[in-house]
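What you see is the complex with one protein chain gone and the rest in place.
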Amino acid sequence: MGEKMSRKPYVREVPKYSWFFRRPRYMRYMAREVTCIFIGAYTLLLLVGVMRLSQGQAEYEAFLAALRSPVSVVFHLLALGFSVYNTATWFNVTPKALPVQIGEEFLPGGVITGAHYLGWAVLSLAVLLMAGVF
Amino acid sequence: MSERVYQLEVLRYHPETDSEPHFQRYSVSCEEEWVVLDALNRIKETIDPTLSYRWSCHMAVCGSCGMMINGEPMLACKSFLRDYQGVIRVEPLAHFPIERDLVTVIDDFMDKFKRVKPYLIPKHEKPVSEGEYLQSPAQLKKFKQYTMCINCMLCYAACPEYGLIPKFLGPAAISMAHRYNQDSRDGGRDERQEEIATTEGVWECSFVGACSEVCPEHVDPASALQQVKIKSTVDWYKEHLMPWVKK
Amino acid sequence: METIKTDVAIIGAGGAGLRAAIALAEADPKLSVALISKVYPMRSHTCAAEGGAAGVIKPDDSMDYHFNDTVGGGDWLSDQDAVEYFIQEAPKELTQLEHWGCPWSREANGSVAVRPFGGMKKQRTWFAADKSGFHILHTLFQTSLRFPSIQRFDEYYATDLIVDDGRCQGFTAIEMRSGQMKHFQAGAVIIAGGGAGRMFPFTTNGAVKTGDGMALAYRAGVPLKDMEFVQYHPTGLPNTGTLLTEACRGEGGILVNKNGRRFLQDYGMGPETPVGKPQLKTMELGPRDRVSQAFWQEQKKGNMVSTKWGDCMMLDLRHLGEKKIDERLPLVRDVSVSYLGVDPVTDPVPVRPVVHYMMGGIHTDIRAATPLPGLFAAGECACVSINGANRLGSNSLTELLVFGRRAGLSAAEYVRSGASAGNDAALAGKAAAAQARIRALFEKTGGRESLAGLRKEMMTTMEDNAGIYRTEGELLAACAKLADLRRRYADIELNDKTNVYNTDLLQALELGSMLDCAEAVTVSALERRESRGAHQRLDFVERDDKKFLRHSLAYYHPSGPPRIDYRDVVITKSQPGVRDYSGDHK
Partner (left out) sequence: MAKSNKPIIWGTFAAGGTLSAFVTPVLILLTLLVALGHTPEMLAYARLHAFAAHWFGKLSLFAVISLSLWGAAHRLRITCYDFGIRADTLVATIVYLVAAFGSVAAIVYLSRI
């Protein structure tokens, strides 16, 4: 009941560099976000491959040969892991971004996500077949 | 009915005497089926009448009792003691300034909520004497979920982007704009876009999705924000690449 | 002390206060409106209303039916001119809300859907699933944001009306966040402070419903009307008091005792109707007063199910099926599962009657005006009266809208009719006196009474002596106890003597309001020596139209019990008759 103003709201700063350690869900989010580093790096690798392809057979085969190194295998394994994680997170949230309403009801999210996984599997198999892996 | 003693660690802050908040431990006897809010009420009644917090409905509909319980944004009236083990930590909602104890300053949310024009801007004006606008159950369902927001701001406390970028309009405000945009009776999307299709609007959202995970009413604000992004993107391409297409 | 000048000030931003504010802003955008509320508007207890709002809309219904249901439901204590105005305005208001975006549930053809409700002859309750009040409140709040002339003062607690020159010219209020007192100087004041259920221990009412609005007017000399009529809702969760809406029964839920008998048929609400085929205005769709009384009688006979939360009856919804429950009663399912651990889809839910609504309140006329010039009131804190001795479910939400708007329009008229300007010095003096009163409570030391202790005693007194059935002896005891509590209230001392967001101070003031209202309830109940609607006397079991077809008016006395006076009921076309809930079987 004082006449003087005694408010002094306290602001808690969010730690700029370490906030994502606070909750597991933030860690999951950051894991999803860093997939871009691997996807980006891998895409640059593809670009180099295309460059080598355009330069001629010898250059291209040198490129393929260069891929056969332990570092490259490790990189590939990491990139594969992160890109699969990216795919899963991407498909899991697709129903949020693109809900489908048929008549009154919304298609259950699981159906949309499931359809994506199915499409992904079919496409991947097709690519592998085409590439003559099997 | 059986009572048990629970330990609560509550963040206290008193602006007239404290320079910063500190935890205070209470042991309080509660019934096992109680919620955290009941425990706080018992503390206030029997141990410490100076403890301040907001509440009213005790049924998860008024939206006043949002707090951090063991680090998660929760409604105190819907957090059951039986779901916790050991000491229960109770703090004011994250990302909002603390006025006192568990009471936060929510001016920022109230301002942002108003800015998005969260009211019906009719597509076709019609006098009341001509009766209701028709709206099919399917049209209702299209936006119904977004009307369920109780303005509890748990989503703001969960969204790291709001914590990092305080200017961000945030999940609940944008979801409410989306709610009206999706309403078959409404024609105000262009006006609302002026607010929500801005950098501080939907574009500060990086789709963390935490907002939807903590929302007690299953509003799913993350979905609203992504849909707003898609629509704004389509708008942008139409406007800049196909100027001949009239809206 | 800061003075805030405004044309109209509204205390309360629940359904009634917001509707009044919008009516004012629409009527005249040049009038400045100050909307004061002790909680943020969307926290107001209107948000808890579940079932819906009544208004005649479908072709098989008629205004006369709604009129007769309301007047009969109120045991002929309703003012019939007010009811007439109410039912005529009801559909307009509900449609207006639809135009503002309220997500009413719909029929397949896109028109609004209606559901059956207790005591109503036809289906006329508009609903938005089982969160009707929530959607009404949020629609009103959001719509109010459109109007620049409405200035909100959220989390301000009004403490005293300022009356000078024989008219109400404002009030004082504490800004919670700073603890500072503000003087609102207004051409007219509207009170929309909501109900007072919190004076009972077991209630559906939220923490905000402490009767402040009623007490503000009461202390300023305005009588409280029909305060003895306190509604028990038959179906509350036995542990928390959380409401399971009457729509449970509207959708076909049944009530059974421990023998599985649908006992309502034994209390003038039979014969039994087929399970899952609810018939309007009989059995489970009888009025609340009758159903709650039947519970009490069965309990006395030992026919209730004893649970760890006390005696209960069982609300059985299982036959509705999961789909219908999820579509029409999702909140009911959610609260039963989470607070009680019972899923209505698979098990009957134990329930018992719980204090729910105040039929009585600030005496207003059909224009929402109180006898004090410049003061208007609407919503649950007011008594117009349309609810008489027992409100029908779903009439209250509509009442907020109809009379909230009316209060806004009346206040606008009053202000524009140009009452002379206030005497600033006199008003400031009165505001300072109000501030001094609060400051005395705030600074007092050496008090011997505890806030929590007094509150508990008050609640027990009300529960034990002013419940569903009452007697002379109990009421006398309650009156004496409340008089004593009011005296002892002067001797409380705050534990918290700081400024910022002092909830200890707030609760102390709220207790003051509740004690005043509680005494008005018990003294009015003591004096009404008859049984009518929600007021049942074991010692006067009959309705006595000769003596008591009248409204009671309780006048405040600062240090003694209220003076009770009476006023005739307005009867236009429906003479008092027998309330018939036998489903046209008699």
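As written, the chain order gives the labels A, B and C, with residue 1 at the start of each chain.
Here is the rule we use: a contact is a pair of C-beta atoms (placed from the backbone, for glycine too) under 8 Å apart; a residue touches a chain by one contact, two chains touch by 3 or more.
This structure is a prediction, so every number in the text was calculated from the model and none was measured.
Visitor: Who does the absent chain touch among those shown?
Guide: A, B
Visitor: With the full complex in mind, choose from A:V11, A:V34 or A:V100 the residue touching the hidden chain.
Guide: A:V34
Visitor: Looking at B:Q24, B:S136 or B:S206, which residue reaches the missing chain?
Guide: Only one listed residue reaches the unshown chain, and that is B:S206.
Visitor: Can you name the residues of subunit A that touch the chain not displayed here?
Guide: 16-17, 20, 30, 33-37, 39-40, 42-47, 49-51, 53-54, 57, 60-61, 64, 67-69, 72-73, 76-77, 79-80, 83-84, 86-87, 90-91, 119-120, 123-124, 127-128, 130-133
Visitor: In the complete complex, which positions of subunit B touch the hidden chain?
Guide: The list for subunit B reads 160, 164, 193-195, 197-201, 203, 206, 229-230, 232-233, 235-237, 240.
Note that only the chains that are shown with their structure count from here on.
Visitor: Centroid from C-alpha atoms only, then distance subunit A to subunit B, rounded to Å. What do you get?
Guide: 29
Visitor: Quick check: how many Å separate the C-alpha centres of subunit A and subunit C?
Guide: Centre separation, subunit A to subunit C: 55 Å.
Visitor: Counting only residues that touch at least 2 other chains, which ones in subunit B make the list?
Guide: 15-16, 99, 105, 136-137
Visitor: Using the touch definition from the top, which residues of subunit A touch two or more other chains?
Guide: Where subunit A meets two or more other chains at a single residue, that happens at 6-7.
Visitor: Subunit A touches which residues of subunit C in the complex?
Guide: 174, 177-181, 435, 438-439, 442-443, 498-500
Visitor: Spell out the part of subunit B that touches subunit A in their complex, as residue ranges.
Guide: 13, 15-16, 20-21, 71-72, 94-95, 97-99, 105, 136-138, 141-142, 160, 163-164, 206-210, 212-213, 220, 222-223, 226-227, 229-230
Visitor: Given the complex with subunit B, which residues does subunit A contribute to the contact?
Guide: 6-12, 14, 16, 19-20, 22-23, 25-26, 29, 33, 93, 95-99, 101, 103-106
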